[in-house]
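Dropping the structure in here first, questions after.
Only one protein chain is missing; all other protein chains are in place.
Letters are used for the chains, namely A, B and C, taken in the order the chains are written, and counting of residues starts over at 1 for each.
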Amino acid sequence: MSANIVVEKLRFVPVEEQNVELVERKGLGHPDYIADAVAEASSIALSKYYLKKYGIILHHNLDKVLLVGGQSAPRFGGGEVLHPMYIVVAGRGTEVVINEGNSLEYVPIGTLIIGATKNWIKKNFRFLDPEKHVVIDYKIRSGSADLVQTYRLGLKSVPLSNDTSFGVSYAPLSTLEKLVYSVERYLNDGNVKKSLPEVGEDVKVMGLRIGNKIKLTIAAALISGLIPDLSHYLSVKEEIVNRVTDLTAKVAVGYDVDVYVNTADKPEKNVVYLSVTGTSAEHGDDGATGRGNRVNGLITPLRPMSLEATAGKNPVSHVGKLYNVLARYICDKVVNEIPKVREVYMEILSQIGRPIDEPLMAVVKLVVDEDSNFQSVKSDVEGLIRSELSNVTRLTELIVNEQISIF
Amino acid sequence: MSANIVVEKLRFVPVEEQNVELVERKGLGHPDYIADAVAEASSIALSKYYLKKYGIILHHNLDKVLLVGGQSAPRFGGGEVLHPMYIVVAGRGTEVVINEGNSLEYVPIGTLIIGATKNWIKKNFRFLDPEKHVVIDYKIRSGSADLVQTYRLGLKSVPLSNDTSFGVSYAPLSTLEKLVYSVERYLNDGNVKKSLPEVGEDVKVMGLRIGNKIKLTIAAALISGLIPDLSHYLSVKEEIVNRVTDLTAKVAVGYDVDVYVNTADKPEKNVVYLSVTGTSAEHGDDGATGRGNRVNGLITPLRPMSLEATAGKNPVSHVGKLYNVLARYICDKVVNEIPKVREVYMEILSQIGRPIDEPLMAVVKLVVDEDSNFQSVKSDVEGLIRSELSNVTRLTELIVNEQISIF
Amino acid sequence: MSANIVVEKLRFVPVEEQNVELVERKGLGHPDYIADAVAEASSIALSKYYLKKYGIILHHNLDKVLLVGGQSAPRFGGGEVLHPMYIVVAGRGTEVVINEGNSLEYVPIGTLIIGATKNWIKKNFRFLDPEKHVVIDYKIRSGSADLVQTYRLGLKSVPLSNDTSFGVSYAPLSTLEKLVYSVERYLNDGNVKKSLPEVGEDVKVMGLRIGNKIKLTIAAALISGLIPDLSHYLSVKEEIVNRVTDLTAKVAVGYDVDVYVNTADKPEKNVVYLSVTGTSAEHGDDGATGRGNRVNGLITPLRPMSLEATAGKNPVSHVGKLYNVLARYICDKVVNEIPKVREVYMEILSQIGRPIDEPLMAVVKLVVDEDSNFQSVKSDVEGLIRSELSNVTRLTELIVNEQISIF
Partner (left out) sequence: MSANIVVEKLRFVPVEEQNVELVERKGLGHPDYIADAVAEASSIALSKYYLKKYGIILHHNLDKVLLVGGQSAPRFGGGEVLHPMYIVVAGRGTEVVINEGNSLEYVPIGTLIIGATKNWIKKNFRFLDPEKHVVIDYKIRSGSADLVQTYRLGLKSVPLSNDTSFGVSYAPLSTLEKLVYSVERYLNDGNVKKSLPEVGEDVKVMGLRIGNKIKLTIAAALISGLIPDLSHYLSVKEEIVNRVTDLTAKVAVGYDVDVYVNTADKPEKNVVYLSVTGTSAEHGDDGATGRGNRVNGLITPLRPMSLEATAGKNPVSHVGKLYNVLARYICDKVVNEIPKVREVYMEILSQIGRPIDEPLMAVVKLVVDEDSNFQSVKSDVEGLIRSELSNVTRLTELIVNEQISIF
């Protein structure tokens, strides 16, 4: 098995030292984020139901959620949703379970998906009401699982890969990556929402670094009902700039950062970025699962990325999900626990039908300190990978219990 | 105008004296009733919004609601909804209003329809949760109204018929008709629901009278969560029979009434009529607007009936609604206020484009006591009709304020 | 069994001799007609598939079709469909068949329904292209049938009623009824379509008779692509009036008939009734199964009518379909074959679970010639009914082979 692990030295200028860097994060209320979150919340709800009732997570894949934007009429001090947005959860699920004695049990798959979607919205938005502003439908083709046979085959054994696919990740985050991530998390932080409630949940942050100059472009849907007039709007924008500037002083020490907010505004023509509910999905912006952040919460076009959606896939056998999460997990551990490693890149490749703890190939590329002993580092990394691979099923639990963020 | 009113004597054995009578009522929780109620609740919500904002009810027609039944797994003492039912409200509405100075105002037509539907369900069901058990969507093609022009044309004037159509009704109800209606109303009465909570909202009553023998067949979806076992189920059925028998003793004096409940049950095979939510729509029964009760709340195949759905149409210019309501209203008044009239049948025919208080033709057929002076009765009836026609727009208010039941 | 047949004399002025009569027919291209036809075509396609593959028609009920009108922009000499109409076929069907040895066979229910719908449109319209102008979807909850068990229970035996329901009909048609029916059939006749191709398939005929004066109001969607200008439009309308007037001279001898076509036109404002495809469903008019013609092809508010949709239900056990068809069939036979009968009305009532050839009650009311021997007529009628009841399963074949029209 160890033959499948390749650890090699990467001759590469660390990202931080390259001249140009581009990073983006689609925040909590962005239509693509919502589509990811709904897919994942639905998968978790199914997983928990299966676990509770049958002790195992049965097959499902809900990684195709489409959000069709609604229509709204925000105005200073108020506004209305004219047409709710429309969310359809598409995919597969196990709906019928064949118990001993050929008796059938039905899984309330529709009720679970709709409930999970509404709950996620309720927990994460203050002004988007899932009962008023969203139509939620689903198109799930369902299959059946023969539980008796499943148990006979040995539940406790390691699941088999359901696809030939790969996961990729890297560590650590660059300063710009940390900054972009932090800015969105800050603006959607519970306390910040209390002191600056006008900022809607739909916050998108784009960061460009050229040398040590950073341009942060923030698009933030402001809540129309909390903003009585243009001057209030402008003061909120100013406050965002100030706060983000303060934050960058901590996160991006030594960089020269310019912060731009809602650059498409033309205040003189009353063109500003208002929303009734806090998301641009209320008026025409559509979203889809797998079109937003990668497993580390970022879009990093100049870094290796997988195109597999991590959201919505089952966390047991779907390597398009598991191996991305695993790669990220291992990379973090490598840079945190193994000295002399400056950057690590990892790819894990599955082959359909192989046990998931035996990937076809795991490749790690390291940028190490010049004074390091590569053979020693390599050996440590291999050990760590072997250990994590043998523990891979533990990730399933972390995912289902939402102890790990995946977009 | 009076030339359009025809009053004639009907040589006809009154229904009560005929040998065979057939009457049906689809109760509150029947899928067709739900489809009617959702259509009407949506129309009322739009009407109220238009009235409040613009002083008039703008054009709409929402009389095509489809309810696709869900899937459920009731069992003694509990059960679950597996797949929510699906309701789609189809039709037309005025979504854009052109104000003075060509400024546009948008009507939150989607939010209104979905809100009205959910509210109706919440108010009328105890165990059907619109947030968990129903997916509500809509397909409304929207038009615009030029308010300026509308006002110029004179809002206060009488609206014009939007179609060539007719309304029909009759009075009084026969004993069987009263009985069928009362039985459903009784079983869905608030107090009865307290003392006999196991009876779901989906109650369908079919009455057959041959001579003075009546067979009442009641289909009532019982609430699975409140019924721990078969013997409890059977005792509830018995209680329904007893109570309905008591009721018939008051409503159908002199008739010999047999009461049957859930006749398709086969208790020995555990085949009984249970539901999680109180409606058969939870498991496979579909519904559509206009397929259930007529304007008097009954299906009476041996009496004149209009096929126009009263539910969902706008209550201003849609004669398919207004003339049915009007015919019923006038018939009730005729038998209540004009002596010697035993039965009255009425048809009112519109012509597209005519003011609604000037129908193309209003025909009244009377069964009068033998000792009556027909000319005198006729003259009274004509007077009453003229008076009601000139007041026809008042019906709009009664409908919008739900002071009149129409299915 | 004969105890369930009641034949009685109706003391009733024959409809023809009453003063006022109202009759309507929604023609081939009317949205409600399309909804009926799509439901029935789908049921027939399933029935034929089941018959061919399994020798019996398995359970299904497709009597809830919703047609949401599209959007179009007709103009003299051309025009376009902007948005296709949307048809959704809702209901139940048997999708899985369990064969001997517990092997499963799947029924291509989706492909059959969509194919049948498109074929019906192709066969019946010249300008409505199912591939371009219609979106066809379906929402069918499917069940399974255990064929082995079905055969064991005895296929050849008479099916059991699936509901407590009734069928009603009457014969003969009055002159006005014949006229309304004939006019629509004439305008949609293949040869007439050749000589007067401008007339679209959506023809609605409303007839009002007062004494011997008849007003026929025809709404006919004219094909925009075939009508270069207003004067051509007006000449087509004139031609319709002329031809229909000729027809009435044959069908309604002795009546004074006025013919009106497209009365809402305001030619001076260019408001005329044009359509690109031949149906008003192309622009905003919605349709639903069961909202149009009754089993005899007519809407007759002053005659007994059933509210059951005949279209789309399975023709084996669904009495809401079979008993309407049967009642009509028997009524026709009675007036054709039994002398001295002037009018016949019939109701047939089922009880869920009874064999369909043993209705709970069959009531026949006769208007007979004054010189007739009622006992003899009654006896003949009873004999005919008994004979037809014992042959009721034959209707299934007539329906599936489309040898009988039912709306």
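Observations on the model:
The rule is simple: a contact is a pair of C-beta atoms (placed from the backbone, for glycine too) under 8 Å apart; a residue touches a chain by one contact, two chains touch by 3 or more.
Everything quoted here is computed from the prediction, not taken from an experiment.
Put simply, the missing chain touches A, C once the whole complex is considered.
Across C:G55, C:P108, C:P267 or C:P339, the single residue that touches the chain missing here is C:P108.
Touch with the chain that is not drawn comes from one residue among A:E95, A:E198, A:E347 or A:E388, which is A:E347. In the complete complex, the residue from A:K48, A:R92, A:R126 or A:K178 that touches the missing chain is A:R92. Per the touch definition above, the residue from A:V97, A:L147, A:V363 or A:I385 contacting the chain not shown is A:V363. Mapped onto chain C, the footprint of the missing chain covers residues 70-71, 73, 80-84, 86, 95, 106-111, 114-115, 118, 130-133, 135-137. Interface with the hidden chain, as seen from chain A, comprises residues 6, 8, 11-13, 19-20, 22, 64, 66, 68-69, 71, 86, 88, 90-92, 139, 141, 164, 166, 168, 206, 208, 210, 217, 219, 263-264, 284, 286-292, 299, 301-302, 304-307, 309, 347, 349, 351-353, 360-361, 363.
The working rule: only the chains that are shown with their structure count from here on.
Judged by the touch criterion defined above, the protein chains link up one after another in an open path, with no loop closing it. Chain B has the Cα centre that lies closest to the mean of all protein Cα atoms in view.
Centre-to-centre separation of chain B and chain C, using mean CA positions: 24 Å.
With centres taken as mean Cα positions, chain C sits 55 Å from chain A. For chain A, the set of residues touching two or more other chains is empty.
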